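Since the structure comes first, as structure tokens, the remarks are kept for the end.
Only a single protein chain was left out; the remaining protein chains are all shown in position.
For reference, chains read A and B in written order, and residue numbers begin at 1 within each chain.
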Amino acid sequence: MRLRATAAVVAAFCAALLGPGPAAVAKDAPRREVRDLHYGDVLFHYFQDDYFDAVVRLEAARDFGRLPHHAAEAELLAGGMYLSLGLHTEADRIFNRLLAGSVEPSVADRAFFYLARIGYQRGYHDQAARNLARIQAPLPGELEPERRLLESNVLMAQGRYADAAAALRRWDDESPWAAYARFNLGVALVRSGDAAQGRMLLESVGSVPAESEEQRSLKDRANLALGFALLQERSGDAAAAALSRVRVDSPFTNRALLGLGWAETDAQRPDRALVPWLALRDRPLLDSAVQESFLAVPYAYARLASNGQAAQHYRHAVQSYVQESRRIDESIAAIRRGGFLDAILAASPRGGDVGWFWQLKQVPDAPHTRYLYHLLASHEFQEGLKNYRDLQIMQGNLERRQASLESFDDMIGVRDRATAEREPRKTDMLARTDVAAFATRQAGIAARVAAIESARDVAALATDDQGRQWRALQAIEQRIAALAPGPGRDALVDRARMLRGALTWQMDAQYKRRLQLVKRGLGEVEAQLGEARGRVGLVHEASAQAPLDTSGFAARIAELRSRISRIGPRINAATQAQESVLAALAVQELAAQKKRLASYATQAQFALASIYDGAAARATP
Amino acid sequence: MIRSFVSAATRGTGILTVALLLSVVAAAAPATEPAAQFRSVDQDVQTLKKQLVDLNKDLFKLEEELLYPASTQVAVFLSVDVGTFFALDSVTIKLDDKEVANYLYTEREVQALHRGGVQRLFLGNLKAGEHELVAFFTGKGPHERDYRRGTTLTIEKAIGASYVELKISDRVASLQPEFVVKVWE
Partner (left out) sequence: MERTSRRPGLRLTKASGAGSRTIQSAPTRAGHEPERTGLPAWLHLLALAGAVLAGILVFPIVSRGAPATGTVAPDFALKDLGGANQRLSEFRGDVVVLTFWASWCGPCRETLADLQTVQAGEPAERPILLSVNIEGDPVRAASVVRSLGVGYDTLLDTRQAVGRLYDVSHLPLTLLLDRDGVVRGAWSRNHVSADELLAGIRELQRQ
């Protein structure tokens, strides 16, 4: 009972650790074989921690039937990703469904593990134990030590400490997971009565050299728990030794200092107790250990028979408690005004994905958040905060989806209009363009030109004027021929001949060039004709192909639109509900703190009164 | 509790218990009363999230079917399978002499590829018939050595989606990264 504090924090921490944590499938696992391209696409996003994107692609690929070779694997991956996104219920359903079919052992093992994890988090310990028991082989990568930790936690939750200890002994490595397991067991054993065993385990965790911040933090916890366990046994010196190992600037320092003072007091050294207690006294009064030091310090003075000092400190304590109580009132008022969670989120460096890994790194010292460090660190609060943040992200996603839906609608509208416009134009154009007739004409001309060329009919290529002249000349020649022979006629014949010669010479000279032009022109027309034929062909082909079923799309869009409109308000409602639940928790916590401060204040006043009484008693003869 | 503290002021016993009890109260777990409320909100949030995933999935499908119908769809995928370290920098794709994709790879993306991810680099439409695909990649191998390699592929597009996988692999003879092309389906 005494260790409930530390145990509660520890349990919370461990639950958070095991909680919907990182990656379903071990990321250290060797490179996988991808036999469906679209499965590879899912993995590409999964490996970049874009779980939401990955799961959307996975579901779509499954619907499209694009994952024939990775059915079970994809199912497992989906389950893991849903877990990472905080959808335990869905993950649970998926894993169970997976196991209902026939799957290969490695897939089944992992499914059992995740089910066990979910079960443990929800408090279904027996079920968790059963699922764990069905795992046949060691899990890949980081999952194996996680499994062992889960196993040990489940056993402890079931009260089977001896079994947990035995399992731990079989676990023979120095991984951080093992350290957590030993710590959990140590705390549980002390709690349940086997203090000696428990202390031994805590001692082992508390003395291992720590490298990472996480390990150092665990070490502090272990030493703190050990110290208080030893205090329980009245082993002041041993307790002091353990508590001294706690770092001077960790979240556990304050309690360690408090405990150190008690250890010294217990060893009948109240003067030495003052050292840590006075140090504690100067720290912010937000911390309950500091609050208690305000009583502990005068207590030590009283033990040292410095009643004057003691009284002074008690008076100061009362004042401080009252002042602090007023600040708590302010905090409660601020929380009730709203915007509580937004203020907390303001301190968070990363907004994050709809994800579960985002943790609160720093708690700002604002009216909303002071006194709430422990609450904010609690698993329940963290989950709620994540939900709140996720809801905000979901709202953004919904708005963007709505916008893209509108653009699809526009797209379809444009296509419909285009088709509608195009139809009559197309028909009209096809009607106007009689390609066949054109082709016939072209053929006719080509034939004529061929004839001209073979006969070298220069006259045929003459200009209009030349043509006229030629014909006129021919007419004249005829008339001349009809004249009576004689010099008059001869002169005319000569003249005509000269004209003919000149004209012929002209036409002849230009014939070659003109023929070239004509033939080139014909070639161009041929090409254009070919092109025209091609285009008409295309238009026919396009019409022949089944037109885009825009009506089908329109219906789908309408359906999606209505879904969006239904989800939106529910997100808002859930956001508000989440905030009020967490605000209520916070207010409750603050009220409890106020109550404690009040009780401290009362005790200080009684102690003060008792000092005065004592002094008065001594004063009266 | 109060009495024991008071008496402790003069007797100095029992305060230990008190102090520890007090320190325990500080971090007591919150009451269970709002727990039911909390669980119901949590359930709601989970349901909404699932609905949002489904919505996004349906939109994803709709977009693809609308813009890249199966009859004309062509998709080009990129994968990497190298034994020694290779930092892919960029990939360019040209279809029928027109550039359709030019992608720069960040470290995060390169890691994802090395672990077996396959990127859908390009999605488009092609009419039935012959088309030419030209692809080249640039990157850095070990010792800062620059690589630039290309490949050309003739696609015979029939009615139906075509998938082309461009795999950057060094497992072929030269032990240097090259394109290995595979047409699926």
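Going forward, a contact is a pair of C-beta atoms (placed from the backbone, for glycine too) under 8 Å apart; a residue touches a chain by one contact, two chains touch by 3 or more.
For clarity, every value in this text was computed on a predicted model and none was experimentally measured.
Q: In the intact complex, which of the presented chains make contact with the chain not displayed?
A: Its contacts among the visible chains are A, B.
Q: Considering the whole complex, which of A:Ala267, A:Ala334, A:Leu376 or A:Leu499 touches the chain not shown?
A: Residue touching the chain left out of view: A:Leu499.
Q: Which listed residue (A:Met429, A:Ala450, A:Ala481 or A:Ala615) would be found touching the missing chain in the intact complex?
A: Checking the options A:Met429, A:Ala450, A:Ala481 or A:Ala615, the one contacting the hidden chain is A:Met429.
Q: Which of these, A:Ala462, A:Ile480 or A:Ile557, touches the one chain of the complex that we don't see?
A: Considering the complete complex, A:Ala462 is the one touching the chain left out.
Q: With the full complex in mind, choose from B:Ala35, B:Ala70, B:Leu104 or B:Ile159 the residue touching the hidden chain.
A: Answering carefully, the residue with contact to the hidden chain is B:Leu104.
Q: Which of A:Glu531, A:Glu559 or A:Asp613 sits in contact with the chain that's absent?
A: A:Glu531
Q: Spell out, residue by residue, where the missing chain touches chain B.
A: Contact residues on chain B toward the absent chain are 89-90, 102-109.
Q: Mind pulling the chain A residues that touch the left-out chain?
A: Its contact residues with the unshown chain are 342-343, 345-346, 349-353, 362, 392-393, 396, 400, 403, 414-415, 418, 421-422, 425, 429, 433, 435, 438, 441, 445, 460-465, 467-469, 471-473, 475-476, 498-499, 502-503, 506, 509-510, 513-514, 517-518, 521-522, 524-525, 528, 531-532, 535-536, 538-539, 542.
We adopt the following convention: only the chains that are shown with their structure count from here on.
Q: State, to the nearest whole Å, the distance from the C-alpha centre of chain A to the C-alpha centre of chain B.
A: That gives a centre separation of 10 Å.
Q: Which positions of chain A touch chain B when the two form their complex?
A: 1-6, 8-9, 27, 31-34, 37-41, 43-48, 52, 55-57, 59-60, 63-64, 85-90, 228, 231-232, 255, 258, 262, 265-266, 288-289, 292, 295-296, 299, 302-303, 310, 354, 374-375, 378, 380, 383-384, 387, 390-391, 394, 397-398, 401, 404-405, 408, 411-412, 545, 548, 553, 556-557, 560, 563-564, 567, 570-571, 573-574, 577-578, 581, 584-585, 588-589, 592-593, 596, 599-600, 602-603, 606-607, 610-611, 614
Q: Looking at the complex, which residues from chain B come into contact with chain A?
A: Chain B reaches chain A through residues 1-2, 5-6, 8-10, 12, 15-16, 19-31, 34-35, 37-38, 41-46, 48-66, 69, 71, 75, 77, 79, 108-109, 111-120, 163, 165, 184.
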